[in-house]
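See below for the structure under consideration.
The other protein chains are all here in position, but one chain of the complex has been omitted.
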Amino acid sequence: MKSGDLKISWARQYMPVLSSIRERFEREQPFAGMTIGMALHVEAKTAVLVETLAAGGAEVHITGCNPLSTQDDVAAALNERPRIHCYAKRACSVEEYYASIDKVLDARPAVTIDDGMDLIHRIHTERRELLKTIIGGCEETTTGIHRLRAMAQEGKLAFPVIAVNDTPMKRYFDNVHGTGESSLTAIMTTTNVLIGGKHVVVAGYGYCGRGLATKARGLGARVIVTEIDPRRALQAHMDGFDVMTMDEAASRGDIFVTTTGNTSIITRQHFPKMKDGAILSNAGHFNVELEVDWLEENAGAIERRDGIDSYTIGGKTLHVLAEGRLVNLAVPKGMGHPIEVMDLRGFRKTALFSKVLYSPGST
Amino acid sequence: MKSGDLKISWARQYMPVLSSIRERFEREQPFAGMTIGMALHVEAKTAVLVETLAAGGAEVHITGCNPLSTQDDVAAALNERPRIHCYAKRACSVEEYYASIDKVLDARPAVTIDDGMDLIHRIHTERRELLKTIIGGCEETTTGIHRLRAMAQEGKLAFPVIAVNDTPMKRYFDNVHGTGESSLTAIMTTTNVLIGGKHVVVAGYGYCGRGLATKARGLGARVIVTEIDPRRALQAHMDGFDVMTMDEAASRGDIFVTTTGNTSIITRQHFPKMKDGAILSNAGHFNVELEVDWLEENAGAIERRDGIDSYTIGGKTLHVLAEGRLVNLAVPKGMGHPIEVMDLRGFRKTALFSKVLYSPGST
Amino acid sequence: MKSGDLKISWARQYMPVLSSIRERFEREQPFAGMTIGMALHVEAKTAVLVETLAAGGAEVHITGCNPLSTQDDVAAALNERPRIHCYAKRACSVEEYYASIDKVLDARPAVTIDDGMDLIHRIHTERRELLKTIIGGCEETTTGIHRLRAMAQEGKLAFPVIAVNDTPMKRYFDNVHGTGESSLTAIMTTTNVLIGGKHVVVAGYGYCGRGLATKARGLGARVIVTEIDPRRALQAHMDGFDVMTMDEAASRGDIFVTTTGNTSIITRQHFPKMKDGAILSNAGHFNVELEVDWLEENAGAIERRDGIDSYTIGGKTLHVLAEGRLVNLAVPKGMGHPIEVMDLRGFRKTALFSKVLYSPGST
Partner (left out) sequence: MKSGDLKISWARQYMPVLSSIRERFEREQPFAGMTIGMALHVEAKTAVLVETLAAGGAEVHITGCNPLSTQDDVAAALNERPRIHCYAKRACSVEEYYASIDKVLDARPAVTIDDGMDLIHRIHTERRELLKTIIGGCEETTTGIHRLRAMAQEGKLAFPVIAVNDTPMKRYFDNVHGTGESSLTAIMTTTNVLIGGKHVVVAGYGYCGRGLATKARGLGARVIVTEIDPRRALQAHMDGFDVMTMDEAASRGDIFVTTTGNTSIITRQHFPKMKDGAILSNAGHFNVELEVDWLEENAGAIERRDGIDSYTIGGKTLHVLAEGRLVNLAVPKGMGHPIEVMDLRGFRKTALFSKVLYSPGST
């Protein structure tokens, strides 16, 4: 077996939900004659979703949604499967990136699957001729959904788009368990520090924060939670975590992880209070929770290691992982979510496009 | 800063114990005029120990203790430091390996620091002329210690050797926390599976087993313990783990980790009972706990991925991590123990050689 | 200090929220000139709520909501306080019970605080003359709320009633922590068995179930969850609990606790499968989750101890705690919720009646 197939077959065996859907799709062929366009991270877990749709009779055209997340061996393996056409290439240029988007759209998909709204955006701007034939789409990211809601309110959204993660299932599994475990793993493999005995500061006690706080404590960390919502703060307190403001927590933490979804969680007002050697990371979707820009501009010295930028300022060194980007994806050894989490996410996507499986409220 | 120095400076900051010893050594120069010979894994955490000894006035000659564990950039960085001479080279030949051992011994060390008994063994066989001047040595591995005890009983051990890990400190920190965390991290980064919800079978409820079982449960796993010592089995039971024989556990586990220190823990009698897709790994010192040979000889098909060998037998596929070797070291992304664990281990080694710090029973 | 005052002062010190509200009420006198009627469990934690309302200027008339939950020394202590009139008496007759309800209503309360709808029901039936002057009420129990909703739909509810527990705060604190801890404490003090190592079966993975499962595991139990909602079942699975049907769990459990809010959770079909000596209890509101009637009628022999009825049937003995009633309240040593939980519940009640504190959605 070639490298890409080895990766896909590895992921497939831990995706029992998609496997059982594939069996059904093979029998029922719900997508026979339909073209599906996709722009997703082209790696093994995505490939299993693609296979599943193709097994249901769909002609699938797929490209990447980020030039750095494509795995070329997986792309090659996909291209050897019937009814699958993959245009993604790692480290492609901007021109190549959009040319690949266009290739997907040239296939005139009836349905789009986006992770970052690339297809939907291009259809609404450069490729409006497709609006006539498109049935609908789905979008994964919260930002994408925000923009789509705005478009819908302004009357500019031309076809229905389903918010694929808008379900309690997402929060309980992707956030609590997926983000919880994979962020800790990413921090451990990037830094080689021990979690046991460390003061881990988790900013935000939403679903991601709860997963991280609970699992970090489970490894032996002493966890501090910062949270501005008083009810959630009280919840964290009663769940046994130390709750305080970031102003207080700044001087106590050994490892910081932000999960708030808000901006400016750890900023220039906190850096001077921190311990020498503090490790800062973000598990929220956007790289806006840590004020990395300020460190870049104001640090006396900067050292760069794989996945770690170290800023010396006021005699102390602070380490930022993955430039403040989503730590479970963006560190060099990051693998994104565990396979099982993407299995359930794949289930939600396929369910949306298959009347056989989908009934409103069934999540 | 060069790559090797970046790695060493990263490790150094999370080794406060060695840092404070270094300050003392710089002041007191306990090793002034003394030559120390070392054969250890030449990577960043070891380098901090080497620096510390050199700071105390020692002339340090070091080579690797395993051809694959040497990091060439760290070796280069060591060679640029005063009083340090490093002969290790990654992927060297057997001849080169022993030539490097001999270079260390050519420096006529008064003291040896071994991880696998290479120096001590060679001194007692090929280089007996050194016996006149050597003061003593230390050895890290349990196997090494066993052989040394045998030599001592036969009257063949010619100088005192200290068993560096023969202390409760080792068991509580290296085993419980070091092996516990780093084995889980290695499994997670190698397989990308979710620990939450999995049945993790931990063979052996010694210190390594307790650490692994507790931390796996802390991540959300359901943990089964196998243990033949009835007192430890009862301990595991009362600590809330399911306790059963491997014969019973074989069919329930999703992930297996052996930590017994014994041979033949998971064998041909267990493989047929296992689930399709079961993951097998070993966190004990030797690769004797899983009967990998039998799988190699009897599997109908074998697929090899990075750090994972997959054996198909009787319609099911079993995955063995790192060929059944110590999983936290031997998988491609394995980093060995967390830095802090090696800080404490370094403390024990330096303490042994410094009367200033060492008094018997002080561990 | 007398016995009742000692009990009240004990509770008061662990009710900081009501204490800070009392300070405010003393200053602002929001209830000056207002009469409040209450029918609640007359024990120390309730007394602190009563004090708080009286401190705000209210004239408070209170009686019990269950003849067995009144503590006469607390009732006496309340009667010695200004503006408080307590009519509750432990073990009173039915006639005395309703006579006391009527005494409260004779005071013509503007506002009612019920735990079981006694006041509201009597006003709507026997004492309709009060409807003219009443402003509103609040009700604590879920049953009460169901009946009130039905009345409202039929147009028969004559004044607004607030569902005091209809808030996420209730679920996170009363259910997870209050029920979780106090049920375990009640089981431990009633049976004197060790939780560590036991198989504890928790029926239902709602908020009560989660609290119980997590805390039982925290004491060293091996926890099995039964749950018919597939999403919650998957949540329990990923949180690391064994999930199965009661049919399967019946033969494995040492201790059972039902928390579903549904009927017939553990029934005649499960009893024969259970271990000799199994302990059965209920932490849901009503005594309908265990089929105790069937045991009473069919057991070959019955032994009764304090809080434990033991049924021998088919050669095995099953122990039912507190006749299947709410175990944290109904066992002889049961104390109901921890003090802090009633502090937050008191906060919700006072907040509802004080515009100063209350704004919709503020819970």
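Here the chain labels run A, B and C in written order, and each chain numbers its own residues starting at 1.
Simple rule for what comes next: contacts are C-beta pairs under 8 Å (C-beta built on N, C-alpha and C of every residue); 3 or more make two chains touch, one makes a residue touch a chain.
Not measured: the values here are computed from a predicted model.
Interface note for the absent chain: among C:41, C:124 or C:177, the touching residue is C:177. The omitted chain makes contact with just one of the residues B:82, B:155 or B:168: B:168. Only one of the listed residues, A:73, A:181 or A:239, touches the absent chain: A:239.
Only one residue in the set C:107, C:188, C:228 or C:244 touches the chain that does not appear here, and it is C:188. Residues of chain B in contact with the chain left out of this view: 168-169, 172-173, 176-177, 231, 234-235, 238, 363. Mapped onto chain A, contacts with the missing chain fall at residues 194, 196-197, 217, 220-222, 237-242.
One chain is missing from the display, and on chain C it is touched by residues 1, 6-7, 9-11, 13-14, 177-178, 180-181, 185, 188-189, 191-197, 215, 217-220, 276-277, 303, 305, 308, 317, 333, 335, 338-341.
Note that only the chains that are shown with their structure count from here on.
Between the chains A-B lie more C-beta contact pairs than between any other two chains.
Think of the whole protein's Cα atoms as having one middle point; the chain whose own Cα middle lies nearest to it is A. Here the spacing of chain A and chain C, counted between their Cα centres, is 43 Å.
Computed centre separation for the pair chain A/chain B is 35 angstrom, with centres defined by C-alpha atoms. Chain contacts: chain C has residues 238 touching two or more partner chains.
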